[in-house]
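A protein chain is absent from this complex, but the other protein chains hold their places.
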Amino acid sequence: MLRQAWLIAAKDLRLEFRSRTAFLSSLVFTALVLAIFNFARDPTVLSGTDLAPGILWITFCFAGLLGLNRAFALERENRTLDGLLLAPVDRSALYLGKAIANLVFVGTVEAVALPLFAIFFNVPLWPVLGPLLGIVALATVGFVAIGTLLSAIAVNTRFAELMLPVLMLPFLVPPITGAVQLTARVFAARPLAELSGWLRLLVAYDVVVVVAALLVFEYTLDE
Amino acid sequence: MTPIEQAQRALERSRILTLIALGLLGTVYVRAIWFTPVEAIQGPAQKIFYIHAPSAWSAFLAVVVVGLCSVLYLMLRDARIDRLAASSAEVGTVFTTAVLITGPIWGKPIWGAWWTWDARLTSTLFLWFILVGYLVLRSAVREPRQRARFAAVLGILGMLLVPFIHLSVKMFRTLHPQPVVMNPEGPTLPGQMLATLLFSFAVFTVLYAGLTWQRYAQSALEDARGDARAEGAR
Partner (left out) sequence: MTPANGGYAVAAYVIAAVLYVGYAAWLLRRGAKS
């Protein structure tokens, strides 16, 4: 099953990087959001470090939503799902493949956004890079896992581009809250004990979401 | 009896239940306002609690039914289960709205602000978003079996999400404890107040049942009429 998943992911990603428009647009959009955030605060009143975690994660949120949107825009254009369903593909592999492709896409955008964020807001990343990357990975996995599943539903609805954020945003509250809290603490070099509660929340969320998605994904496909 | 006649009979009976429930709601009002003592520290505004908390209870009932029906539908694929889920979701939204409105009206005199991101009210806010999202999804899918399937998936996911939201909100809140001007619920409610509260809980349970049944019967009637039209057209 994993092999099938990799193949599906690779196919999606190849399609993706052949045109590069979606990826480049996402990068530009993310950079713009970061830049605009500069004007959304009063630098004389609040130090950059107070808002920084929130700014980072809202930016990632937007980038992630864009990434998920383009994934199924691709879907609607090429009707790739119909083709895949005809093949003897394990349903879980289908979900996993799409999720991995989304993860790679969103992860790459995040990888570019992070240094940009460090530059724009004067946040020293090197000392905390390890833990920070861990947090980003955890939250992004949860984000992509639920987003891929909801995309499969949303793509079949009227006003699909609007439906996905409406359905998804409540599901982002636990991972984003956790991610912002953890990021803030990591920036402030807090001891691990202070992070453990939120870490457990993120991990538990990721596990529940991935397992649930694997179980119910087949119900989002037409029989 | 034809399906349409069956549905009509059910609708009439459900209306009676709803009427009874609304009448009982009236007696709750009367009892809470005139036959329950005023709380000394909080004043008359405390009485909002007798409507606010039972509304939350009904909302909770509604959500549990939606979650259960979602699981059952995916297992049994019975359209009636889906209809119950949809009805419960709509009624649940009404109750959740009531909680979100009475909460701040209670909060303003007690806590000094309309909205304080209090853990329970914030969780309720997101419950509202989940329910509305559920209803919006249903309205955006045309084919009934696909709609039922998608709704069931979302119902299950929503049910799984609720404890996580509550946990996140609670953990977030303990970082920023709000100064509590008065303790809204106190350690125990004296006898008369407790009796009013329990009576209200019971009435709101009946109200949930009546409204959901009525909504269900309404939906069944519409479906039966639609089927008859389709038959006639053939």
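Per-chain numbering from 1; labels A and B assigned in written order.
As a working rule, a contact is a pair of C-beta atoms (placed from the backbone, for glycine too) under 8 Å apart; a residue touches a chain by one contact, two chains touch by 3 or more.
For clarity, every value in this text was computed on a predicted model and none was experimentally measured.
**Student:** I'd like the shown chains that the missing chain touches, ordered by label.
**Tutor:** B
**Student:** Please identify which residue in B:Val94, B:Leu135 or B:Leu189 touches the non-displayed chain.
**Tutor:** Only one of B:Val94, B:Leu135 or B:Leu189 touches the chain omitted from view, namely B:Val94.
**Student:** For review purposes, identify every residue of chain B that touches the missing chain, sorted by number.
**Tutor:** Chain B touches the chain not shown through residues 11, 15, 18, 22, 25, 29, 33, 38-48, 51-52, 55, 91, 94, 97-98, 101-102, 105-106, 108-109, 207, 211, 214-215, 218, 221-222, 225.
Keep in mind that, in the parts below, only the chains that are shown with their structure count from here on.
**Student:** Any idea which chain A residues touch chain B in the complex?
**Tutor:** Listed in rising order, the residues are 146, 149-150, 153, 156-159, 163, 166-167, 169-171, 173-174, 177-178, 181, 197-198, 201, 204-205, 208-209, 212, 216, 219-220, 222.
**Student:** Where on chain B does chain A make contact in their complex?
**Tutor:** Touch list, chain B to chain A: 74, 126, 129-130, 133, 136-137, 140-141, 146, 149-150, 152-154, 156-158, 160-161, 164-165, 167-169, 171-172, 175.
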